[in-house]
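Mind having a look at this structure? Questions to follow.
Only one protein chain is missing; all other protein chains are in place.
All chains are identified by letter, namely A, B and C, in their written order; residue positions are counted from 1 within each chain.
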Amino acid sequence: MSLVASDETRFPPITRRLRLGFVGGGRGALIGQVHAMGARLSNRWQAVAGALSSDPEIALASGRDWLLERVYTDYDEMAQREAALADGIEAVVISTPNWTHKNIAEAFLKKGIDVICDKPLTTMVEDALELVRLQRDTGLIVGVTYPYTSHAMVRQARELVLAGELGRVRQIHVEYMQDWATEPDDPNFKGARWRRDPQRMGRASATNDIGTHAFHLAHFVTGLEMVECRAEFHVCGAPKAMEDTAFVQTRYEGGVPGTLWVTQAAPGNYCGLRIRVYGDKAGLEWDQEKPEFLRFNRLNQPETVFVRGHGAGMVTQAERLITLPRGHPEALSDAWANLYTEFAIAIEARRNGKSVPAGLLNYPSVADGARGVKFVDACADSHEAGSVWRDCKLVI
Amino acid sequence: MSLVASDETRFPPITRRLRLGFVGGGRGALIGQVHAMGARLSNRWQAVAGALSSDPEIALASGRDWLLERVYTDYDEMAQREAALADGIEAVVISTPNWTHKNIAEAFLKKGIDVICDKPLTTMVEDALELVRLQRDTGLIVGVTYPYTSHAMVRQARELVLAGELGRVRQIHVEYMQDWATEPDDPNFKGARWRRDPQRMGRASATNDIGTHAFHLAHFVTGLEMVECRAEFHVCGAPKAMEDTAFVQTRYEGGVPGTLWVTQAAPGNYCGLRIRVYGDKAGLEWDQEKPEFLRFNRLNQPETVFVRGHGAGMVTQAERLITLPRGHPEALSDAWANLYTEFAIAIEARRNGKSVPAGLLNYPSVADGARGVKFVDACADSHEAGSVWRDCKLVI
Amino acid sequence: MSLVASDETRFPPITRRLRLGFVGGGRGALIGQVHAMGARLSNRWQAVAGALSSDPEIALASGRDWLLERVYTDYDEMAQREAALADGIEAVVISTPNWTHKNIAEAFLKKGIDVICDKPLTTMVEDALELVRLQRDTGLIVGVTYPYTSHAMVRQARELVLAGELGRVRQIHVEYMQDWATEPDDPNFKGARWRRDPQRMGRASATNDIGTHAFHLAHFVTGLEMVECRAEFHVCGAPKAMEDTAFVQTRYEGGVPGTLWVTQAAPGNYCGLRIRVYGDKAGLEWDQEKPEFLRFNRLNQPETVFVRGHGAGMVTQAERLITLPRGHPEALSDAWANLYTEFAIAIEARRNGKSVPAGLLNYPSVADGARGVKFVDACADSHEAGSVWRDCKLVI
Partner (left out) sequence: MSLVASDETRFPPITRRLRLGFVGGGRGALIGQVHAMGARLSNRWQAVAGALSSDPEIALASGRDWLLERVYTDYDEMAQREAALADGIEAVVISTPNWTHKNIAEAFLKKGIDVICDKPLTTMVEDALELVRLQRDTGLIVGVTYPYTSHAMVRQARELVLAGELGRVRQIHVEYMQDWATEPDDPNFKGARWRRDPQRMGRASATNDIGTHAFHLAHFVTGLEMVECRAEFHVCGAPKAMEDTAFVQTRYEGGVPGTLWVTQAAPGNYCGLRIRVYGDKAGLEWDQEKPEFLRFNRLNQPETVFVRGHGAGMVTQAERLITLPRGHPEALSDAWANLYTEFAIAIEARRNGKSVPAGLLNYPSVADGARGVKFVDACADSHEAGSVWRDCKLVI
């Protein structure tokens, strides 16, 4: 193995906790709390303000739950007030329903506040491109929370590919399998409702919800841009207005073929996000439900399993994300913490007018978010046109 | 679990060993020896005659290796002479290159000798249909060796599906992954050469070679007929004249969607044949490299793993195939032995003019063989037409 | 399965963050940071003060690293000052070398401050008993950080046993395997040095360090007290003054036999803590490196695997600890957070003069800590006497 940890710098030490605000995440919502957990575990943030719900009563109650100092019922008001405070928030997390991301992000960016936005970035490509332009024009940080690529072993996988350890990449397969949509939606779970409502969800449902994770993972690990896709949408679970399953054939730059398959109606699958990449020298496989292990197989050699931890073949870019020693398992909370560590470093540097060493950070950018939106749009186009090939490369 | 072993009969006891002949399988060929191994392990056959190679020298040497009583250099001569002998062979195994199966099968069937033919049955649909007709007209036994569906746990999977334990089947996924075609073919391995020669292999290579196994497995486990497919062929390994990789989208009767994916160029995969079937009540998964286990997941229940062995939820149709107790692992030799057990029972009954109890045997028939040929043909058609949907249902 | 989630209360909501102080954990120490991480992730604590090192320079630098408000260089001074402050710490975490635990705990308890102490509680049985008495006399909370029993699936395992799902427990096996002591100690790793120094470590090394975890896990899951043990100590890694490996035969109340085996010199093992419990109706197995899964096997039934998450057979006592949905893996950080959640609830209730519902909390008590010390002592006695049986039941 020619890969050795290089001398590249570690993350800078923690000197203070940045002030963080939240839009979305009130009682009954899961994902906002997961963001907060990642921020907390990273130890680089303190949650101080929030507009956790558009329902004022829930917003207030949730603000108390979160021990926030300042609670808002309206994100616009929050953006204005926080921007005006000397010790206002230094970044905002947006974890509201998808179709509201764009306006909220815009409101904060226009006030000079860095944005951490849940995926998908927006429901429409044009909105995503506007955010890309706004980010470029303002120079602010806009991060998108695809947390899975912040696992140390995914970073390890990426470096193996980029270092040529697989040879030339020849095929790429990703899948994300769940089972909760097998049954009719729980009427008490608001998220399930809007996820199947074309008015709000946009042109696709499962493809948006979990397909974007699979799409980003494939792009991140291989460094290759997906250029074309061909999708079939299906309803394999309880009857519903939008797809819960999508089979996508994919083509990456250089003509590399692949598949991307998502379903929310496969009993016995919870968050079965898996990637398999095969080159002409070796292959690799990773499964998010067993995130500590990376299977790596050189052709005609015994199998190799990398296990997260210092040493034992880990590369610098992965080592940097390690908190606990090998065998003390890390998991999803830790991946979110890694993500929030990178956001903090980027945002603190920007605020201090400092630059970050090239290659130090690898959080998903606004462009990565826009790529996902374009992918979903191309899948929907393809499906509606009878599953023909559609261009899905984002042109910024 | 409502499934319990029923009172159905066990296999009849062994009373004598049937005489078996072989065409193909000479020195340098693997699969003929695997057939012989299965026949031997079943204890219901004795190998007595063979035309193991078209090269007379190899035929004779191989015949000695196999300790055969009668060695031929020509299958036609073998068919005639054996048919004329009082103690001639009672069945012939055909494990020659694919494009020769049809003529050889015909030669033996016309002499009244039952046929056990390797897959794919033929390289052309019309040839397959002729064999189907010839079988029907003669009433002889024609079995096709898809061995994987003779694993006890595949029988268990099938019965779970047929008994409705998964609810209505909603999606079907099969894959077969190998890695030997990543590199240029070994010039000493004859099989690799003809597998990539369109003149001999027919319209597809990997799809023929391993796709037919995946196709049969999906059909066998679910009991559903595939009606349409849409294929993309790729070369992902060393350059070659025919595909080593195929991504196929599939549709089964009743509109059930699925995927079928095969590759011979995925480093670190050996014989990665896997099936995943999801219904509206439960799902199941089976992997031929770990054939003793069947993962079965009811929605919102703890996971269930069936382990091969008497009792513990095994159904009659699977129990019948069990030789060794739970924990004494069986594997591929045992699956081949099961197949040869069923062939022997069918052929002995036919020769004795007896009937076999309904449901006792489940070996792949000539129609199953022809279905596979039709599937390959439809994939090739689809690919050549730009990966459009093609009808792949066999009409006999 | 007769086990269903009962109506027992959930954990009370968070209303404020308790103020936490730390003794130990300065630069170069790992475990103090893991405590801090668990406290942070639980969201029920804020770290405000610390005496992180006995070296004043390190203490100050480490205090800055941790963003503490008040930094001390002496734990005694810290105890006095914090006790005197209106907003002084509400609990102290002790993560110093083992032989210092007792005096530090005493100093804080005498000032009325609740204590969270790393394992082993002390190095001598008499010291442990003094702390037990001091806790009883003061009525303060003393928790001991055996984090593994705060995994949801370990709670699930315990409830299965206590509910009689395994029948009568007949044998109990625990092991904890690591590999870092295979090689000579890293001279830069202070912890390795004192771990092999009988003057400081007490009468055993690996048995103290990881044996206590295995001991507690067995006790916790089965609810049975270990009454006798017989130990053999070995050095299987690089030469050293104390054992890195111990094979212990064990006997629990009711005459239940078992084994307990620990080593720090088994290459390829990182934190291989595993428990296997067998009753006359069923058995279970859990592995801390794959903490999300609990294998449960009823005799003559298919295998069952419980997967952490709401529903699907999880009992209330395990459900209560769940943060993320099934398939979003939790791991060691989450177990520590669970532990710190329980400490916070216990301490806040005590400070408020409230009682906690019976069965709500299950953190390791000072008596659990003392049991571990007694076990180590009995093992050392046994080994020194030629591996004879020794009583290891704690009499308080």
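Everything that follows uses one rule, which is that a residue touches a chain if its C-beta (ideal position, glycine included) is under 8 Å from a C-beta of that chain, and two chains touch if they have at least 3 such contacts.
What you see is a predicted model, and the numbers here were worked out from it, not measured in a lab.
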Contact partner of the left-out chain, one of C:42, C:208, C:263 or C:341: C:263
Touch criterion as defined above, residue of C:245, C:323, C:362 or C:382 at the omitted chain: C:245
Touch with the omitted chain, as defined above, among B:20, B:34, B:89 or B:160: B:34
Those residues of chain C which, in the complete complex, touch the missing chain: 166, 170-171, 173, 179, 182-183, 230, 232, 234, 236-238, 245, 247, 249, 257, 259, 261, 263, 265-269, 276, 278-283, 285, 295-299, 303, 387
Touching residues on chain B - with respect to the absent chain: 13-14, 16-17, 30, 34, 36-37, 40-41, 43, 65, 67, 178, 269-272, 288-292, 307, 309, 323-334, 337
Residues in chain A touching the chain absent from view: 1, 296, 300-307, 311-313
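Throughout what follows, only the chains that are shown with their structure count from here on.
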Chain closest to the middle [Cα centroid of all protein chains]: A
Length of the line joining the C-alpha centres of chain B and chain C, rounded to whole Å: 55
Mean-CA-position distance for chain B and chain A (Å): 43
Chain A-chain C separation of Cα centroids, rounded to whole Å: 34
For chain A, residues that touch 2 or more chains besides their own: 269
